[in-house]
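Every protein chain except one is present and positioned as in the full complex.
Moving on, here comes chain A:
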């Protein structure tokens, strides 16, 4: 929705006031409701579908391939595609780069290791469906999708199943091509339950006055002064800690206190969000399974 100057001023004053008042009466640390489901794409190792009440939908798939490599950083490839945007549009490229960077910097490569020479290479493909119709006329940008995309990749990676390795894991002396069990019932999780590793979650925090708000809605983005994306994994703040342009209107500089508030907010909500996502993972998916 394109906001008038009066509307913008009204929203700005309520957001930047002492008690942050948001247009949809959320608290400053509250997410919009969203639904998610996992493992519904039959020909992928892991998949997830996250969708919000306003119809934005994020479908993520993870596919794995066996490669012989020593270059661990090339084991993760990320591609983000947005409906109505060209593959090489600045937004798609930048979101892909941000997500890839955050995953590569915070990944436990041990879980991808098959033998000393062979690794799983994973491809994370993200598709955003139903972008709001007024996107081209409004002053907000779609960088706020980053948190939705990272939740999608979190769920897809966590629900990723890989075939059971039947050959030896030690090929230091003799090269041996890995072989796998045919039975998908024996498939193992990419991230075993015993592992402490969690894929990174990236949160988008809006800065307005000296206040910080999580998960800014499209209306709120139009009046925000600045935005930061902050990574979270295993109870810690991890890279990226980076400014993002949430709107095309002019903003204001922020001080270090506000930045500290933003990182504090992410630390505070990281755990509950991880728990909520883990709860979705533990649910049995039958909604789609019963169709086939």
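As a convention for this text, contacts are C-beta pairs under 8 Å (C-beta built on N, C-alpha and C of every residue); 3 or more make two chains touch, one makes a residue touch a chain; residues count from 1.
Simple rule for what comes next: contacts and distances are computed from a predicted model.
Look at the chain that isn't drawn here: its UniProt entry, checked against "DNA primase large subunit", "General transcription and DNA repair factor IIH subunit TFB4", "Exoribonuclease phosphorolytic domain-containing protein" or "Signal peptidase complex subunit 1", names it "Exoribonuclease phosphorolytic domain-containing protein". The chain that is not drawn here is touched, among residues A:20, A:167, A:211 or A:243, by A:243. Considering the full assembly, A:93 is the residue among A:93, A:164, A:187 or A:281 that touches the omitted chain. Interface residues of chain A facing the missing partner chain: 5, 71-74, 88, 90-91, 93-94, 96-98, 100-101, 104-105, 137, 143, 173, 225-228, 236-245, 247-256, 259, 263.
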